[in-house]
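The block underneath contains the structure these notes are about, expressed in structure tokens.
Only one protein chain is missing from this complex, and each of the others stays in its spot.
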Amino acid sequence: MKKPRLGFFKYSCCAGCEFQVMYFQKHVLETLKNFEFIFARMLLRGGNPHGPFDIALVEGTITEAWQADELKKIREKSTLLFAIGSCAVDGGIPAIKSTMPELDVESKVYADITTIHSIRPHAIDAYIKVDGYIRGCPPGERDLAEALSSVLSDKKPDFINYSVCVECKLKGNVCVLVAYGMPCMGPVTNAGCGALCPSMNRACYACFGPMKQANGPALARKFKMMGLSKEDIKRRFTEFGADTLEFRRALDILED
Amino acid sequence: MKINIDYIARVEGEGSVKFEIKDGGLRNLKLNIWEPPRFFEGFLVGRKYDEVPDIVSRICGICPVSHMTTSINSLENAMGFNPSQEIKKIRKIMALSQIAASHIVHLYVLALPDYREKDMVVGLNREITRLVKLKEAVNNVTGRIGGRPLHPVSMIAGGFTKVPSRDEVGRVVKQLKRVRADALQTVKMIAKLDYPDLKTNVEFLALKSENNYAINEGTIITGSGLKAGLEEYHRYFSEKEVPYANAKRTVLKGKNPVMVGALARLHIKFDELHPEARKAADMIGFKTGDVNPYHNNIAQAIEIVHCIWECIELLETISHKDTFMTIDVKEGYGSAITEAPRGLLLHEYELNRMGVVKKANIVTPTAYNFLSIEESLKKLVQENIDKPENKLKLLCEMLVRAYDPCFSCSVH
Amino acid sequence: MTGEDIFRKFKKLIPKESFFSRLDSLAKKYRLFGPVNIKNQTAFREIHTSKELFMEYKSTMLSPGKLFIFRPKEELFRFHKNEGIKIEELPPVSEQQIIIGVHPCDTNAILYLDRTFMGIYKDPYYEARRKNTMIISLNCTNVSPNCFCSSVGSGPFLKAEKGYDMLLTDFGDRYLMEIKSKRAEELFNMKGKKAGKEEMEIKRDIENSVLEAFTKTIAVEGLDELFLRNMDHPVWQHTAEERCLSCSNCVLVCPTCFCYDLIDESSMDMKMTRRIRQLDACQDMRFAEVYGGNFRQRRAARLRQFVTHKLNQTVQYGVYGTVGCGRCITWCPTGIDLTEMAIEIRRSEKDM
Partner (left out) sequence: MNRLKPVKARIQALKKQAHEVKTYTLTTENLPFSALPGQFNMVGFPGVGEAPISFSALVRENCFEHTIRSAGRVTAYLDGLKEGDELFIRGPYGKGWPLRQAEGKTVLLIAGGLGIAPLRPVIQGILEKRGLFDKVYLIYGAKNEKHMLFTDEFQTWEEEFPLFLALDEISNPDSGSPRMKVRDKRGWEYHIGLVTDMLDKVKIYPQRTIAFVCGPEIMMRFVCRGLLLMGIESSSLYVSLERRMKCGIAHCGHCQHYGLFVCKDGPVFSYKQVRGLPDGLL
């Protein structure tokens, strides 16, 4: 069998996703063996950024115009293109920037912002069509394995898209929201982490981003009833969801 | 002749090197870090202290623990909170395991292929097997305590939300013990590589404290004898913007370009290294005072040994007591400096009385190294100016890689 | 199901210590599960000695039936790819096990699961475990605010006569032990005072006093028709939009919800695929998705499916889907209460 040609592209992010492939203990040997790495800046010198690729993995938020242009070219050269990691999937941490006036943020960091060319941060699907989302920050092992093994067996991947609560219950954790009153984002967050935070006695902070059927406003209302301040609620919904409608919608109920 | 290395592969983040050779001389050498800025220091303003560690952890996918620990130390400092010895111990275990993991990846995946005339680690099967084994063992330490090795979740201001049980710790230790031989093997292998010659006049910079290999706290010490406490930081260091790079550059006023990281640490605090690591250094004939930046790789290998041995010792004394304490939220300013895998990392914050960030500043290892990378590159090019372009380019890339820069960190 | 053979059902008063020490003596042959206290919560766990048991518990988040008989997640098959595909059927683990202290609601929930997994089509995994599991039920004397078992006839005292092995009632320092199966009779043939009329009267008195502790009730008469008349009642829409998170907690903690998903996971070397069964939830968007649409696209429709499956839809098995344990109310992050929804519907009909 011919090895699928793999390209890995990084935009604005911590590069953790590309690293997660190395953290991918159980599967790292097979991954290296089963794929032909055509382009992966962090793993490979040289390489061919122009493809074509059987599978392209794109990490990072789009924060500069050239990235969007390059991304469109990669899309054209790739049979399958997956967004990997919360940055690429829904804007992730870099999108927090969009909760405040852009120039304010930029001038807090650089005295001279004339050399800065940032645009409003967006997930990659703001610019191109994406074949699948490998969620999480860092991406969940199960979905990453599902994406790669699907390419190898030529089928459509089946990604997890229920809430963190489902994994939490499957693990038998005592719910930290109901039992201990912690402001857990689990009910609106896409699973894939194995309900990590509740298992570690803390509230989920939504690093896997919103699930498709999330009801942000309802959870925000609950937090309000629990006594969280408007600002605190806003922060919870914008840490990993500043660029998502599901979470942005939650802020509407804070207006009155 | 213009020489462009459009992007430096196998480093963390995005940067390029450009220079010109004219009339046999070098002109305009620039390390252009074009990693796009994400403005962490900007959007941290308005966020509450309890989410800061989770946010700053996303500055870097290789040293998230360092960013978390440094921010936590600094926030606790701002609120006048003193963590227990036990908390400090576990934080050190986290840091050591992450330094080891980072070095292991750097040596095997990023640096080694050059010396084996390869573009990528694929094909080096024996090494990959050792890499996976070592990495699994050290990641397991970070992962067991933190919940996951990358962007761990149990580390918060005030301590740890959960600490693994005695049995779990026992298993982790057992696994660490099993890779000790692989760590020593790594030192041997890395020492044998054929490093290019280069002498630089960098100023080493590291943290130091008595009786232990300083990681999460200590006094700032330089090779030429400067000693500075955290409160004096801004007297000695300044940060400058560079028009051609998105990263800022940190300089030590009135001194040579500084170098931070494993080589600097070994130079400054060789005596505090774990005896096994010192033995390993002797075994390969490592001498302090070595100013060839390429040898940073050797220093990293020695540090892996240190980290694994010290981790084992610390893990064996975890007591499970006082691993979490509540913090009284207060207004204040605080800062902290630690040793990240690649060198000094500074975080400083100003909080209002709700614990909301009013001001944030982060200085990363690569910002310190920025200038000395450029200076070393200049020296390297000048000394090898007659070499064919391809060879010269590779030498430059190898040099940048030897510093193990993290461009993502430097442009945060 | 157990208890088919003829046996002498006995009723005895047994000192608690001797009951527990009998349990301990069984620990070698049987895996024991029971309620234990963890950080002011009670949960069913495997125990090694009866000292771990906390029999005075109120309620647990997960029910024993959906932990130890129907498993939340289990591997069913392995497909090995090696020039052709071989199917390896993983036989259900069939260790002998005893679940101790199962409240009447949860016992009834197991009887409900039996209808699904041991009806006309038998699930071999469930069946094997069911047969190898002894159920020691415990009449409930600790009512929680969300319990409404008394309204739907599944508690607080167990009325079912078979399908479990033993029924305990707390008589202070003794248990009233009522044997319901032959194997229980053999294992617990212990010395104790034979219980007669008098004890049964005491039992009734305890039951009556427990009945007074209920704060939540639901009127079941005409419930079926009530819901069928009100499929488009505004309560569905506004509860769903304002409060339902679609997080599926309700379904997962429900002791009678049986829906599952089959998931295939392949190893990266492509040599092996595991077929795994895992609890699924009708609150999930994908649950009812078909080509060209989704019959429960709306959040309100999904919420209604859950509530009516518990309080209506008795055509399915001829009994209510709820056992009144109140878990879905307790563990719903926004506290959505199916009994209140029924009340709201009833009230609006009265107002008309």
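Going in written order, the chains are labelled A, B and C, and every chain counts its residues from 1.
Here, a residue touches a chain if its C-beta (ideal position, glycine included) is under 8 Å from a C-beta of that chain, and two chains touch if they have at least 3 such contacts.
The structure displayed is predicted, hence computed values, not measured ones.
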item	value
Omitted chain's touching partners, listed by label	A, C
From C:Leu76, C:Met190, C:Ala213 or C:Ile343, residue that would touch the chain that is not displayed	C:Leu76
Omitted-chain contact residue, chosen from C:Phe157, C:Phe258 or C:Trp331	C:Phe258
Residue of C:Glu89, C:Glu212 or C:Asp351 in touch with the missing chain, whole complex considered	C:Glu89
Positions on chain A where the hidden chain makes contact	149, 153-156, 158
Contact set of chain C toward the excluded chain (per top definition)	76-77, 79, 81, 84-85, 87, 89, 116-117, 119-124, 231, 257-262, 264, 266, 273, 275, 280, 282, 287-292, 295-296, 301, 304-305, 308-309, 312-316
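By definition in this document, only the chains that are shown with their structure count from here on.
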item	value
Centre-most chain [mean C-alpha coordinates]	A
Chain A and chain B: spacing of chain centres that average the CA atoms, whole Å	25
Whole-Å gap between the CA centroids of chain A and chain C	37
Residues of chain B engaged with two or more neighbouring chains	none
Shared-contact residues (touching 2 or more other chains) in chain C	none
Of chain A, residues touching chain C in the complex	26-27, 30-31, 34, 142, 145-146, 148-149, 152-153, 158, 161-163, 165-166, 169-170, 172, 174-175, 177-179, 184, 186-188, 211-215, 217-219, 221-222
Parts of chain A lying in touch with chain B, wherever the complex brings them together	10-20, 22-23, 25, 28-29, 32, 37, 41-47, 61, 63-64, 67, 92-94, 96-97, 99-100, 104-112, 115-116, 118, 121, 137-138, 193, 196-197, 199-202, 205, 207, 231-232, 235, 239
Partner chain A, residues of chain B touching it in the complex	7, 9-14, 35-43, 45-48, 51, 54-55, 58-62, 64, 105, 109-110, 113-114, 119-122, 128-129, 132, 135-136, 139, 147-151, 153-154, 156, 161-162, 241, 243, 246, 356, 397, 408
